[in-house]
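All protein chains but one are shown at their positions in the complex.
What follows is chain A.
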Amino acid sequence: MLSSKASSNCHGQDSLYFLGWQVYEKNPFHEVENPTGIIQMGLAENQLSFDLVESWLRKNPDVMGLKNKDGESVFRDLALFQDYHGMPAFKNELVEYMAKIGGNKVKFDPNNLVLAAGATSANETLIFCLADPGDAILLPTPSYAGFDRDLKWRTGVEIVPIHCSSSNGFRISMFALEEAYERAQKLDFKVKGVLITNPSNPLGTTMTTDELQSLITFAIDKDIHLISDEVFSGTVFDSPSFISIMEAAMDSNLKRNTDVLSRIHIVYSLSKDLGLPGFRVGMIYSNNQTVMSAATKMSSFGLVSSQTQYLLSYMLANKKFTSNYMKRNQKRLKKRKEMLVSGLKKSGINCLKSNAGLFCWVDMRHLLCSNTFEAETDLWKKILCEVGLNISPGSSFHCSQPGWFRVCFANMNQSTLQVALRRIKDFVERSSFNYQQIMASLSRKLISNWVRKLSSADREEQER
């Protein structure tokens, strides 16, 4: 009697990504209260710069108290504000902030921005606008586990993966794109677009202008859309600097194709850079007026609280704050990432070279007992239950090669990360010690067998 959506598991939440989270919830690490608990390294949150935001809040009690600059209450206006066009002041600040993240190479128009309750809502809404049930979107692997729910569940749209591999640092090749497109066609799906995450989750890498322009060319050629999920754009802490899809599209050659801008759409959110996932602030940016119009109406299903729009419009209007925040946040992310990378290296574990994100893409292939996803799951379970670290296995990101894990570094303090690194080191040493023990006992067995064989041969000789 329920819909097929309610009874299916298309929400994707049986995946290991969510299961690990559940196990962590039952035994969460706490420095004082539960020092042997599980350390959460599966949540891509930015907890490194709250002090900066809190300091701004302390200096602006009126804004929190829903008062304007003259100390007058704006409570009533906010309480009534449910216009799905969004608060103009807030949208103006958001487009400036987005531009700033991209080094002001592109100017964004607030009229082309639709607010949504988080990027989760923005992505789903965009798919509702661009695709019908039975259509397909191409997605490079590995990609964010939540997309199975966000893009497919209620929309009825399919995801066809673009297989990327470690052989070229998981970059999207034209070959892989074409192959995915053909595979979709063979499955009788109408491909409506490609969705990329740039910077990538879970890779932590940014795309080059060339890569972006190849994607745009592909989209033009196949007459499809290109969605660029840029939620991590504010977390780029190292070169190369971030290049938005909009910047790449500004190239004169591409612009000759007059409707190129109407097929490019950006998703952004304040959950990652600003570390405010609880406030539910996401958005869609598009030059396509038909999409804008529909998405605006659809945003009724997930508007941003006016209380939150008000607070953040003031915060982002303070340019001194945003400049300072961006600079310091990036420094802290870089430092923390380097701590993770060097710590892992001491345990003989390498990461994919990255310059963005709140996580590293970690290579544990050498710790697998076999090159299979079963072995990856075994290793994941060991790390979760024995080592006490909730990291995310590559299979939950649909990675085509076993042995890769996403490990988050920005959602804990430094000492917790040190505990985590020590635990990994101990685990690896134990594993290799065990391995050595196994190898040693194996060799001893082999040698004693050989010796026995030899001595029995002698006896036979003697007995002759």
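Definition applied: a residue touches a chain if its C-beta (ideal position, glycine included) is under 8 Å from a C-beta of that chain, and two chains touch if they have at least 3 such contacts; residues count from 1.
Note that contacts and distances are computed from a predicted model.
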| item | value |
| --- | --- |
| Record-based protein name (UniProt) of the chain missing from this complex, from "1-aminocyclopropane-1-carboxylate synthase", "Protein SEC13 homolog", "histidine kinase" or "N-acetyltransferase domain-containing protein" | "1-aminocyclopropane-1-carboxylate synthase" |
| Contact partner of the left-out chain, one of A:291, A:316, A:389 or A:419 | A:291 |
| Identified contact with the non-displayed chain, of A:5, A:327 or A:430 | A:5 |
| Residue in contact with the excluded chain [from A:303, A:383 or A:407] | A:303 |
| Selected residue (touches chain absent from view) among A:109, A:259, A:338 or A:374 | A:259 |
| Residues belonging to chain A that touch the chain removed from view | 1-7, 11, 13, 45, 47, 50, 53-54, 57, 61, 64-66, 73, 75-76, 78-82, 117-118, 120-121, 124, 128-132, 135, 149-150, 153-154, 192-193, 219, 223-225, 259, 262-263, 271, 275-280, 290-291, 293-294, 297-298, 300-308, 311 |
